[in-house]
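Got a structure here, written out as structure tokens. Questions coming.
Yeah, one chain of the complex is gone here, protein chain that is, but the others are all in their spots.
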Amino acid sequence: MLSSLGVHLLVGLSRAMILFIVSSGLSFVLGVLRVPNVAHGSLYMIGAFSAFTLNQVFGGGAAAFWLALLLSPFVVAGVALVAERGLFCHLYQREHLMLLLFTFALMLILGDLVKIIWGSDYRSITSPELLAGSLPILGSSFPKYNLFLLIVGPVVAVALWLFTNKTKIGKVARAAAVDREMVDAIGINVSWVFAFAFTLGCFLGGLGGALVAPTISVSLGMDHDIIIEAFLIVTIGGLGNMWGALIGSLIFGVTHSIGVLLWPQFAIVFPYLAVVIVLVWRPTGMLKSVW
Amino acid sequence: MQRGPFNWKTVWPYVAVFAALLFMPLALSRFYVYITAVIMVTALLAMSLNMVVGHGGMYQFHHAAFYGVGAYTFALVLTRTQLPAWVGFVLAPFAAAFTGLIIGWFCVRLNKLYFGMLQISLGSLIWAIAFRWYSLTGGDDGIHGIPIPDAISTISSSYYFILFVLGACIIVMYMIYRSPFGKTLQAIRDNPERCETVGIHVRGHQLFGIVIATFFAGIAGVLFVVVEGSVFPDLLFWVLSLEVFIMCLLGGWFTFAGPVLGAAITVGLRTFVGTYTEYWTLILGVILILLIFFLPEGVMGFIIDKTRGREGAGGLTDAKGRIHQ
Partner (left out) sequence: MLRAESINKSFDGFLAVNEANLTVERGEIVAVIGPNGAGKTTLFKLITGHLRPDDGRIIFKDEDISGLPPYEVCKKGISLSFQVVNVFSRMTVFDNVQVAVLSHQNKTRKLFSSAGKHGIEETEEILGNLGLADKAGRVSGSLSHGDQKVLEMAVALGNRPELLILDEPTAGMSPEETSETIDLIRRLNSDLGLTILFCEHDMELVFSIAHRIMVMAHGRSIIQAAPAEVRDNEEVQSAYLGGT
């Protein structure tokens, strides 16, 4: 039982890594643009579907997998940039509710675009030899791919932290999150900062989608499922706070695993309940929001 | 300055529409009667949302949760208990309002975006429970074949029932809109800080508004069951909440009856477009974008601006010369 619990927790943690990558993107956009991007789930979904297609395009072997994983987030970032420069940026002077509704419209459109391009069938990607199969851990078998995720997660976290704290553009983005007028006043084009932030956030969403693709069936509806989870994670973590997204994701992943172990029928209720408890105790999130 | 709430000049369009709806089933096929009934249910839901969003300024992002609670309560009373149907009619809105009270109490402690996101969280919890509690709610499948009382079980009879309930609700909502409370809520929407300074307990009034609005959402839930005979978890899902939000925007959320127009256009278009393509969601998204860019006051807001030539209708300037929309 204990080893089963241990493996369950590890699976939960690896799920949490995907959730973290996706929600950190959402959180970043929320922090800088102060708008929750409802379409973030759609971009995650596009990341997964792109990974599938790129995989096929490159022949389907191990190399194809890695290439697809590497390139999908850029495809997603491209889509995001087009949407942002084409339409979104014209709304920056409007009230935030309008921006949010725009992202909802984007979600509706992208959702159907995926249906048009890829159809309604389920797709799947097989992970390469290196990551297929499982390892014996704690007396139970633990999928190697999940181990891979447990490594990728922290790497992305560190990379993101370095990027936002050590690079010039990262620091500018963080400054714009706190005080966009000041950034504007010192001569930096805030609109381009937003474009960058939005693109980076969506890049992370796409990366999450590409990473998750081998573990689930890639299908329509992925956007709805992930966006609510990412929203909740960002809310309990503290709006715009990356470490908050990490903590929130861990809570989400772990409580879900506990749920699977204790009461499988209501496993999905556990994370929601945890969210409610956190929000009742700390309505604005566990960590300070960026603004 | 008119004294009473009802003024013939503003009321006659409503009376005309009501009369038209009264005679509709005689002229149109069953399918159109059914669609109109669905529009009316949706209109009530949208109107109830607009009480807190358009008139109250709150970010009510998960209104569907209360709608779903009303629908499920009614369905459960009819299918799981031996209680007479009228108990369900009465219990459902109160269940919805009670849920509104609980969730609202947590939400009004926060501002704007936090309010909305907390509500999505709490509402989603309800959805998750309904989604999984197969034995009680039918889980993913929902409950079907709900025994609606014979008197209102045919298309026509349910249509008239819904029409009269909708009519009564709109009258009550209009009275509330024009009441001192309605004015206060609009003032809270425009400037909560000023309201506090003027002696209004903003949170208390907001909560009161939420409870009233969710009560009507519960009624809409009951009407949904009457027209469809089933319930399913989608009624509690956040996507529906945002769709209803769009209806309010489409109709014009600063007007009174805008949401009715928004609901009519949305459901009508959805039905119409649905016969040609399965990509209605895409079209709805495009419509929303067009609205945001070109018609933020909504269709009815646009019409009112044009026909009444309101002063300052081109945009309101504040002391710093910024234009508000």
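In order of appearance the chains are A and B, and numbering begins at 1 in each one.
Quick note on the criterion: a contact is a pair of C-beta atoms (placed from the backbone, for glycine too) under 8 Å apart; a residue touches a chain by one contact, two chains touch by 3 or more.
Just so it is clear, the structure is predicted and the values come from calculations on it, not from any experiment.
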For the chain not depicted, the shown chains it touches: B
Residue of B:Y160, B:F254 or B:F293 in touch with the missing chain, whole complex considered: B:F254
Touch with the omitted chain, as defined above, among B:L83, B:I102 or B:V198: B:V198
Selected residue (touches chain absent from view) among B:I176, B:I210, B:V227 or B:L282: B:I176
Missing-chain contacts mapped onto subunit B: 1-5, 175-176, 178-184, 186-187, 189-191, 193-202, 205, 208, 212, 254, 310-312, 316-319, 324
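Definition applied: only the chains that are shown with their structure count from here on.
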Between subunit A and subunit B, centroid-to-centroid distance (C-alpha), Å: 32
In the complex, subunit A residues that touch subunit B: 34, 36, 38, 87, 90-91, 94-98, 101-102, 104-109, 111-113, 115-116, 224, 228, 231-232, 234-236, 239, 265-266, 268-269, 272-273, 275-276, 279-280, 283-284
Residues of subunit B touching subunit A in the complex: 59, 106, 109-110, 112-114, 117-118, 120-122, 124-125, 128-129, 131-134, 237-239, 242, 245-246, 249, 278-279, 281-282, 284-286, 288-289, 292-293, 296, 325
